[in-house]
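All protein chains of the complex are present and in place, except for one that has been dropped.
Chains: A and B, in written order; residue numbering restarts at 1 for each.
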Amino acid sequence: MSNELKEMDSLFDRLFPIMRSITGEGVRETIRILQEYIPINMEGVATGTEVFDWEIPKEWVIREAWIKDEYGHEIINISDLNLHVVNYSEPVDLWLSLDELKQHIHTIPRKPEAVPYVISYYKERWGFCMSQNHLDSLPEGNYHVYIDSEKIDGELNYAHVVLPGKSKKEVLISTYICHPSMANNELSGPIVAAFLYNRLKNWTNRELTYRFVFVPETIGSITYLYKYGKHLKEHLYSGAVLTCLGGKEHQLSYKMSRNENSPLNQLIQFLNQREDYNMPVRPFTPLYGSDERQYCSPGFNLPVGQFSKMVYGKYAGYHNSLDTKEVMSIEALLDSVNEIERLLKLQELNGFYINLKPFGEPKLGKYDLYPDINAPAERGRSTNNKLDNRQQLNQILTLLNYSDGKHNLTDLSKTLNYKIEDYEVSIEALKEHQLLDGPFYEERELLK
Amino acid sequence: MSNELKEMDSLFDRLFPIMRSITGEGVRETIRILQEYIPINMEGVATGTEVFDWEIPKEWVIREAWIKDEYGHEIINISDLNLHVVNYSEPVDLWLSLDELKQHIHTIPRKPEAVPYVISYYKERWGFCMSQNHLDSLPEGNYHVYIDSEKIDGELNYAHVVLPGKSKKEVLISTYICHPSMANNELSGPIVAAFLYNRLKNWTNRELTYRFVFVPETIGSITYLYKYGKHLKEHLYSGAVLTCLGGKEHQLSYKMSRNENSPLNQLIQFLNQREDYNMPVRPFTPLYGSDERQYCSPGFNLPVGQFSKMVYGKYAGYHNSLDTKEVMSIEALLDSVNEIERLLKLQELNGFYINLKPFGEPKLGKYDLYPDINAPAERGRSTNNKLDNRQQLNQILTLLNYSDGKHNLTDLSKTLNYKIEDYEVSIEALKEHQLLDGPFYEERELLK
Partner (left out) sequence: MSNELKEMDSLFDRLFPIMRSITGEGVRETIRILQEYIPINMEGVATGTEVFDWEIPKEWVIREAWIKDEYGHEIINISDLNLHVVNYSEPVDLWLSLDELKQHIHTIPRKPEAVPYVISYYKERWGFCMSQNHLDSLPEGNYHVYIDSEKIDGELNYAHVVLPGKSKKEVLISTYICHPSMANNELSGPIVAAFLYNRLKNWTNRELTYRFVFVPETIGSITYLYKYGKHLKEHLYSGAVLTCLGGKEHQLSYKMSRNENSPLNQLIQFLNQREDYNMPVRPFTPLYGSDERQYCSPGFNLPVGQFSKMVYGKYAGYHNSLDTKEVMSIEALLDSVNEIERLLKLQELNGFYINLKPFGEPKLGKYDLYPDINAPAERGRSTNNKLDNRQQLNQILTLLNYSDGKHNLTDLSKTLNYKIEDYEVSIEALKEHQLLDGPFYEERELLK
């Protein structure tokens, strides 16, 4: 097991048991643990604040929740599994018959061994969750239900950090921290985000600026947009929400952003079409998904897609107690880090370039980038003493001809069929001789 | 027989016998009868007026026209069939041999029982029309030809009416009133237009403004453009010429306007591609057709297509005496009214909408448009007490996400495959809560 894998595993174990909700101590504790790994700043917005069409709710404080039978035997207790109480339940202390109790119990009849995850943030009610098997086993009799919870004025918390690059254009990586004990559907995102941050931090030459954001889902991203939406509208180049990134057998897939000009949309489609990359691509939809639905709301329409491996709603453990570390697998998270890092690297390379000597071909021989004799023996070589073959000269001529600030590397790869990353050496050679400038992340005009 | 059908039938019988031409009493009488059904205003432009490259001709007055044999027996008389005289014939009163007579007789040799419809508006000549069979039966001898006609200073008449809607953008419905006794090729258009007007008049919520125009073909529409072209250029949203709308066995078809951005072009193509509508679509051509050729001339390029059922030139009765009520069928006219009304209704619905809370998703729960609990039993439902299923929530989320003033319902239907009319209920629900505004008939910006 690599060090990275060990650290991911240990982070998982620390975060899993925490009773998280969209507000409260669980979110703050999660952020504090993450701060040991990456330098995120926590911020908060007070209960009652209006954020667009929403209002920050009270914090939910949950101290105790259990059901006991008439003999005082514990049936369920959130100290065993924090899914057992309906998230945001009101306090209760009552004796009920089995029939009355059942009115407040949630199960998944078609998955009788699973305890569902149930929330009721905005409507006052109380309830418990257990497996159907467990419920079926309960005998007639009286039951004591007890929830010691409270809703108090507090705040909604989120955390973020900006990793600066040469360009002020930003790439958003956003994930959520609001579900209690779930592996794939909760912890895969923050763990991948944290370790991805540490990879990008070590890049020697970071062209773009990266913004990592950890928010409670939906109301958290809406609140983040309320605070930073204007800045994002101005600076965002591309981005992705990270969710459900586990699943050893599953391929990483990409949900496109609503904004079709998103560089990540275009890059991934290019890789699929030209480089046999075969990443499953899902169309944008506002119907299902995660916070990309908020980032892509029409008032913002940010170029934010979504990465997912074991996609929400498509596996047995979705929103229930079967969503465990074993099902998810830490190795799968590492795979996700690797693949997303590679795509972000390609995205940086895939900018617009400017030929600094655009009038006719530059005299490449001066820079030792062209053969100094045209004879049959040398034909097909790039230079007669430095570069190894005609391939690089082809790349150089293609780069010079199309580096007019209007073609990025994917455009260029349509005329000369190399992979994007194959151009890196030739780009460096041209930049070394002040023949090329870039990458840039918007179209440019050539110098006059 | 429905009341509407009876009224159409009776209107037909009143209009059929009238001796119409591009000018004169026939046009005015036709308009006066139509005025009993719809509130059109008649206007006139005086003989000699220059309208673009044309000049308003003199009115043709025709009082009598017949051929008799040397025994005084009548061979033909326009009192029997007003096609018997060449339209716009000069007066004549002559005795001719059969051979001389034949120089002035028009027939259709390959349809020996039909009397052709012949016109010579702009060149002075006289002539008669009869069936080939009839002509072949005439014995040698002398014949008396008599036409009592006159060309006098007068005017060219047309009529129109505007049915206002919430938007000042207009839909043009144009048809012609200049042929003598023909059913499909003359009366189908005005009758459908008149009854369509009465349908639209009764719409409770008319979004667009409708302009109904009755003109003599070609020179009439050119004259109308001369008077109202500037207004149309400014206000016209879409439109269609109505012609040849009879034919029980024939499908209604649409000839596209030259202007490819015409909303009707796009709507009908969309319905064909997405909703299996299967309306035959004919490309625009300036070579054949009716007044859409004038509305689509390059100086105007108005978004005006053409509806037709039994298309001109494609049936035995085209421009001859076989074009009768029986061949056309009044029921077919009613079908045309129904189908065109439906398309106009869909066109109104298919506007651009504006999400009035575009920053993040609105908190739909506040409006009772979202389930107030997220639990397995409720998944797949829109709300837990009002709307019946997830389908409407899907429509609502799609409407909100794409209602940015740049996507109309056909665009939106490309992402969520409902029929245009299926969105009507969800649109109403969102408008009721001030979450949506529209339809609008040009692209809009979101509110800031």
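Keep in mind that, in the parts below, contacts are C-beta pairs under 8 Å (C-beta built on N, C-alpha and C of every residue); 3 or more make two chains touch, one makes a residue touch a chain.
Predicted, not measured: the structure shown is a model, and the values here were computed from it.
Peer 1: Please identify which residue in B:Arg125, B:Lys166 or B:His231 touches the non-displayed chain.
Peer 2: B:Arg125
Peer 1: Of the residues B:Asn198, B:Ser297 or B:Asn374, which one touches the chain left out of the display?
Peer 2: Of these options, the touching residue for the absent chain is B:Ser297.
Peer 1: Out of A:Thr209, A:Ser238, A:Ser308 or A:Ser403, point to the residue that touches the absent chain in the complete complex.
Peer 2: Spelled out, the listed residue whose C-beta touches the missing chain is A:Ser403.
Peer 1: Which residues does subunit A use to touch the chain missing from this display?
Peer 2: Residues of subunit A in contact with the hidden chain: 355, 357-363, 365-366, 372-377, 394, 397-398, 400-404, 415-416, 446.
Peer 1: Please output the residues of subunit B touching the missing chain, sorted low to high.
Peer 2: Where subunit B meets the chain not shown: residues 52-55, 86, 106-108, 116, 118-120, 122-123, 125, 218, 221-222, 225-226, 229, 258, 283-287, 293-294, 296-301, 319-320.
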